[in-house]
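One structure, pasted below without further comment.
Every protein chain but one is kept in place in this view of the complex.
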Amino acid sequence: MNSRLGWRKFVNAFMLTLTGLCALLSVSVLLIVLGYLGWNGWQYLTWTFLTHLPAPVGESGGGMANAIVGSAKLLLVAAVTGIPTGLLGGIYLAEFGGRTFAFLVRYSADLLNGVPSIVMGIFAYTVVVLPMHHFSALAGGLALGVMLIPVVLRSTEDFLRAVPNPLREGALALGASKWKAIATIVIPASIRAIATGALLGLARVAGETAPLLFTSFNNQFWSHGLNQPTASLPVMIYQYAISPYADWHRQAWAAGFILLMLVLIANIGARLILSRKSPAPRG
Amino acid sequence: MKMKLKGTITALAVTLALVGILAACSQENSGPSSSGTVTLNAAGATFPYPIYSKWFSEYQKLHPNVAINYQSIGSGGGIRQLHAGTVDFGASDMPVKDDMLQQMNLHVVQFPTVLGAVVPSYNLPGIDEPLKFTPAALAGIYLGKITKWNAPEIQKNNPGVKLPAKDITVVHRSDGSGTTFVWTDYLSKVSPEWKSKVGSNTSIQWPVGLGGKGNEGVAGIVKQTPYSIGYVELIYALQNKMPYGLVQNASGNFVKASLETAEDAAAGAASEMTNDVRVSITNPPGKNAYPICSFTYLLIPVQIPDATKRDAIKDFLHWMLTDGQGMVESLDYAQLPDAVKRIDVEHISLIS
Partner (left out) sequence: MSTIPVSTEAQIPPRLLAPRGGLSSFLQRLRSGDEIAHLITLAFAAATVLITVLLVYELWIHSALPRQRFGWRFLVTSTWDPVFENFGALPFIFGTLVTSAVSLVLALPLGVGAAIFLAELAPPRVSQRLAFVIELLAAVPSVILGLLGIFLLVPFLRSEVEPFLKATLGFLPLFQGQIYGIGLLAASVILTIMIIPFIISISREVLLAVPVDQREAALALGATRWEATWRVVVPYAKTGIYGSIFLALARALGETMAVTMVIGNDPRISSSLFAPGYTIAAVIANEFTEATGNLYLQSLVELGLVLFLVTIIINAVARVLIVVTTRRGTGRP
């Protein structure tokens, strides 16, 4: 009996240590990613990189200024199209929704969320690029915006539902109409959480490359307005990483570093804010 | 009170960010009047990408309001996007034949722009001297029949080199490529087995190997992978200091790709070139000719409704055939033979 117990104790210690190793390994992967990218990316993050346009192939002295601005432009279009749709749709689901239609909306949002990003690129190509007969920042931004909708919709609905009902009913009891109660009491109570949900969504689409490959395409120069193809950080990283040029590799590291830092800061910031839930505003 | 302050600060931050982005956007539009800015979008072959990117960059310095955005997505891509109407003009190493023109409803003028060479570039750690390849060796490697570097077909032509007994990693194009067309056109001419089994086109069923995207992708894989071989345009091998082999030409000489040997290859074809500039110059007879060369073509639509775009393109073409040609040799492409330049200049007037 004792040896059986000894064996069980051994297995216990062994397996529990093993799980600890698994956790350690999983954590260390992220640390390796951060470390390697940080080391390589930081040293190649030069002023030239940030302010110059790409140089002709094989020449040094190029940069990704147009890609940085291009990515910002794409995110702006995505935010303008995706956030209001998701926000208002989420308000509908939380405050007004009937049963079947609300189910349909939620199901659609889940569907959209699961669409592979390359398929989203196909969608934007058929709906925007083909009719317009050219690649454009608009097409790319819309592809990203559609990816943003389900994220914002779900988080808005969840955070609005989390607002305690007494708040709503108090407003109604004081004579406010339903929409006024929502606009002045319910939304402000959850606005921080909703905003961070939107921020997380933006961080996710900021790194997406596949939807941009045949919508916003790429551009060696500045792209003017929304109707032209535009360079973007993820597409440039991809193009430069698979090339043989050492200078392009360095730029890819630097661009990857910028992208990763932005994404991580947004994620960490958003989650920190969410974990410190604000108390209900005192009247 | 605290919430109000936080809210105000957040709103302020967001507004500032938006202002910053809008300012950046408008900065792009400022400078020479944006109403006069002409942006042309083009896409296509990766073969001439280094010289095209140089040309378009230099041209933009001379004409700051004309930006020609060229994306190297492969010859297949150039043809496709031209057909879809998403680019203003395309580029392809493979001249587009009449049946494809008809099938895709394309009405284009095909302009040869430069002369380039496709070289077998390889990655053999520790081996410095350039290797010599016979047509049989290259065909055998790409058919998957020659699998080791020290195979007799390769070793016997390189007696002074100790080739390793390692597997050959073959690299080819994963995208629709004019460079592939040139390479397989050559292999089809020198190897009946290749011609019957695989054939020649921009996109084929490769017997073996890894696929890289664009000339850049193939060069990238070869550079990173020891004991690999891939076919790339000469400048990609030179710019990245990658060794490339000599190829035995139709006269039996092992020739290294260069300006002179490329010009030799084109010499015969150029003198016979008529109005139809779509020729293949692989495996030509010349003594010193490099056997795997090709012209590369810009595909310009015959009808360009937008007047500013049309004028810009025509002006660029004139510049390309005069000043532009002077820049090609610094990137190890060969200038067009004079006969071809003349035909090109005539063809510019076809664009209306």
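The first chain written gets the first letter, and so on, giving A and B; residue counts start at 1 in each chain.
The rule is simple: a residue touches a chain if its C-beta (ideal position, glycine included) is under 8 Å from a C-beta of that chain, and two chains touch if they have at least 3 such contacts.
These figures come from a predicted structure and were not determined experimentally.
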Touch criterion as defined above, residue of B:Val66, B:Ile79 or B:Val161 at the omitted chain: B:Ile79
Which of B:Pro64, B:Gly85, B:Gly199 or B:Pro285 contacts the chain that the document leaves out: B:Gly199
Touching residue (missing chain; options A:Thr48, A:Asn227 or A:Asn267): A:Asn267
Contacting the left-out chain in the complete assembly, out of A:Ile91, A:Ala137 or A:Ala195: A:Ile91
Interface residues of chain B (partner: the chain not displayed): 43, 73-74, 76-81, 83, 100, 103-104, 147, 167, 169, 174-176, 199, 201, 203-206, 209-213, 221, 224-225
Positions on chain A where the hidden chain makes contact: 8-9, 11-12, 15-16, 18-23, 25-27, 29-30, 33, 36-37, 84-89, 91-93, 95-97, 101-102, 104-105, 108-112, 114-123, 125-127, 146, 149-150, 153, 164-166, 169-170, 172-173, 175, 177-180, 182-183, 203-204, 206-210, 213-214, 234, 237-238, 241-242, 249, 252-253, 256, 259-260, 263-264, 267-268, 271
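Here is the rule we go by: only the chains that are shown with their structure count from here on.
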Between chain B and chain A, distance of the C-alpha-averaged centres to the nearest whole Å: 36
Of chain B, residues touching chain A in the complex: 3, 10, 18, 21, 24-25, 28-29, 34, 37, 39, 41, 49-50, 53-54, 56-57, 60, 67, 69-71, 84-87, 212-214, 216-217, 219-220, 222-223, 235-236, 239-240, 242, 331
For the chain A and chain B complex, residues of the former touching the latter: 55-59, 69, 72-73, 76, 129-130, 133-135, 195, 217-225, 228-229, 239, 242-246, 278, 281
